[in-house]
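Have a look at the structure that comes next, please.
Missing here is one protein chain; the remaining ones are kept as they sit in the complex.
Order of writing sets the chain letters: A and B. Residues in each chain are counted from 1.
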Amino acid sequence: MNTQFWLIQAFNGISYGALLFLVGSGLSLIFGVMRIVNLAHGSYFLLGGYVALSVIWTTGSWVLAIPVAALAIGVIGLLMERIFLRPLGFDPLRQVLLTVGFAFLFQQAALDIWTGNNFDINPPDALTKSIVVGGVYLPLYRVFMICTALVIGVILWLVMEKTRMGAAVRATVDDAQMARGVGIDTSRISMLIFSLGAFLAALGGVIGGAFLGIYPGLDFEMLPIAFAVVIIGGMGSLGGAAIGALLVGLADNFGKALFPEMSYFTLYAPMALILAVKPTGLFGRE
Amino acid sequence: MISTLLRRLGPSLLGSVVAFSLTAPSKAAEELRIGYVAPTTGIFAQVGKDMVDGFQLYLDDVKSDFGGAKVKFIVEDEQAKPDTAVTRAKKLILQDKVHMLVGGLLASSGYALAPVSTADKTVYVVPVSAADDLTQRDLPKYPYMVRTGWSSSQPSHPFGQWACEQGYKKIAAIGADYAFGYEVVGGFQRAFEACGGQIVQKIWPPLGTKDFGPYIPTIRQDADAIFTLMVGPMSLQFPKQLAASGNKKPVIGGGTSYDEFVLPSMGDEVIGHVSALQYSAALENPKNEAFVKKYRAKYGKVPSYYSETNYTTAQMIHEVIKNNKGNFPGQEAFVKQLAALKLDTLRGPVTIDEMRNPVQNIYIKKVEKRKMFGYDKEELWNTVIKTYPNVNQFGQFNKDEFLKTPVYNRDYPPCKYCN
Partner (left out) sequence: MKSQRIKVLVVVVALAAIAIITPNTNSFVILLTTRALAFSILVMSLDILLGYTGLPSLGQAAYLGVGAYVTAILATRYQFGLGYDFWLVVVLGILFSAALAAIFGLLAIRATGVYFLMITLALGQCVWGLAYRWNSLTGGDNGINLRERPKFGIDLANEVTFFYLVFGFFAVSLLLMYTLVRSPFGRSLAGIRERELRMKILGYNTWLHKYIAFIIAGGFGGLSGVLWAHTAGIVSPENVVLTTSVDALLMAVLGGAGTLVGGVIGAVIVVGLREYLSTLVPWWQYVLGAVYVLTILYLPTGLMGIPERIRQRRALTGNRKDAKKLAPVTS
């Protein structure tokens, strides 16, 4: 195990973490703002990938697929929040179960629309090459994943920290009642955040589609990992989601390389321990 | 209160009882009911489709008429989960009253379905599931089971010899972490080390891995070649990621790593990769050429071994039923007759050994870009570069000694040269 090994593994872990950031940040915001455990989040991820495929099949453009898929799923998220989640009010159990019911519906619909085959999203040729840095081969697509996550992360941070809307969101996360008292329309914020969460998940799905493939079952495979990110990083915290994603990506990678028999355990055991000590996660706000 | 509840429960209970008794099928005089279990959804959906399509193509060829018997082909989805496979099999046997069970994809499905065939005394024909022990150490437990496909380590035995002949001395192996992976790699290891080679590393990514990032960098630099065993979507992703990591070593692998179900989606990164299996779509004999053309015309793609083995299995079942003038001869008799079959099939001559596993040609094939069978485009094909005839599941090894050793698993054969 030389330095090259550690470097490559770290790079791979970081790139996987980049993907997880996209999935986890949305989930973290949804949880932070609305206290909803969104078990349909994996479905948003998968549907994003499927819609992207359809766009690519009809227009041949991968570049176009990314925003279209993300926006489409963002709209679905918006509708789901307005029509189904809003009437439930604050009832964590029922919200959880509602999102699961939808997850099943989405799963079946995806099967009917896109069939049960495995698909691959093929990025443009330019991204399939590798660059060589100091003798180490770095696949360009992974670099792309890291860059995308960074860009999205920065945009989100800027919005949250520097805009009025962002301040409203942060206020709602910290104390929804007070926020309402100050005149912030928390229900509109909720709707926006849920939609944003779905948007980000779908973005993850499109980008991950070249990397993981798109197939039935991916939705429920991604779900626990997304939760691991949120829980470890902290619910409602973007910075926490970034750190959580990084940690999970690295732990997953190194765990599989070094301790294959325990690889999932090394992921979920810390998650459980963190929750036991700090129920809101490492950087969670409560 | 009671009335409300009874009003709710009563009719549904009554209704269900009526419905259940009505759905029990009546036994038609000359209907042959074949229950088929394959993953039609989930991560292996494409493979499952090939399995069903292959069988269906044969049925279409003979217009579902097996020597006078009308074939009713009932397909159930196992989702590549052994749990589900068992439930579906039970449904086929208990509800649909099928004459025989066919199918199952993964080794785990085979190991799960075989006991069902014994418990319910129903013929189980295995076209795909290659778990070694089904027809080796566990054979006595499954008197109703006959395999028409292959055993996982069957192609690996001659392949190991071939590897020695190429001059490889040290090989690093990376295979899917489950029974099938262990057996293909294990068979190769036994054969390769028996003629002087050394397996210096065994890496096991979990089944379904898409991101090989953690594994590729750990491959030993001093190996002469890499042996890979990939299944399903893993076959697609691994060579891509291996190539992107800058690999220059020759790559060889188990048959499923480059099988035609995934080959058309692969890129130039797999040209030159060599594998071993009892079938290649590029087999240049008239029967196969006709099959490939027919399959392609109907389904729009080149047949994979999954398609071929099911086509051939249907053909074998047909032979037995034909010999019985269109009647199903009963469970035990069917098993005996199927096991005694000698047939010239697409993949070459096939007989079944005394442990109910096929004896057949094993083809060493190399991925090449060429035009074949009159198609005008250059495509990737598994060109056959060497044929080992009459290979049974024990290969060049003595059957009794073979059976005394444990089944190939994660730690057997032990990795003597691993460090």
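The rule is simple: a residue touches a chain if its C-beta (ideal position, glycine included) is under 8 Å from a C-beta of that chain, and two chains touch if they have at least 3 such contacts.
Here the structure is a predicted model, which means the values were calculated and not measured.
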| field | Hidden partner chain, touching residue among A:7, A:64 or A:96 | value | A:96
| remark: Of B:81, B:318 or B:365, the residue that touches the missing chain is B:81
| Which residue of A:75, A:105 or A:151 touches the chain not shown here | A:105
| note | Listed in rising order, the chain A residues that touch the chain left out are 31, 35, 37, 39, 84, 87-88, 91-94, 96-98, 100-102, 104-105, 107-109, 220, 223-224, 227-228, 231, 260-265, 267-269, 271-273, 275-276, 279-280
| field | Residue numbers in chain B that touch the chain omitted from display | value | 1-2, 4-6, 8-9, 13, 16-17, 20-21, 24, 76, 81-84, 86-87, 90-91, 94-95, 107-108, 111-112, 115-116, 119, 141, 177-179, 206-207, 410
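In the analysis below, only the chains that are shown with their structure count from here on.
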| task | Mind listing the chain A positions that touch chain B in their complex? | result | 1, 4-5, 8-9, 12-13, 15-16, 111, 115-118, 120, 128-130, 132, 137, 139, 142, 211-213, 215-217, 252-254, 256-257, 260, 263
| If you look only at chain B, which of its residues touch chain A in the complex? | 40-43, 45-46, 48-49, 177, 204-206, 210-211, 213-218, 232-233, 236-237, 240-241, 244-246, 265
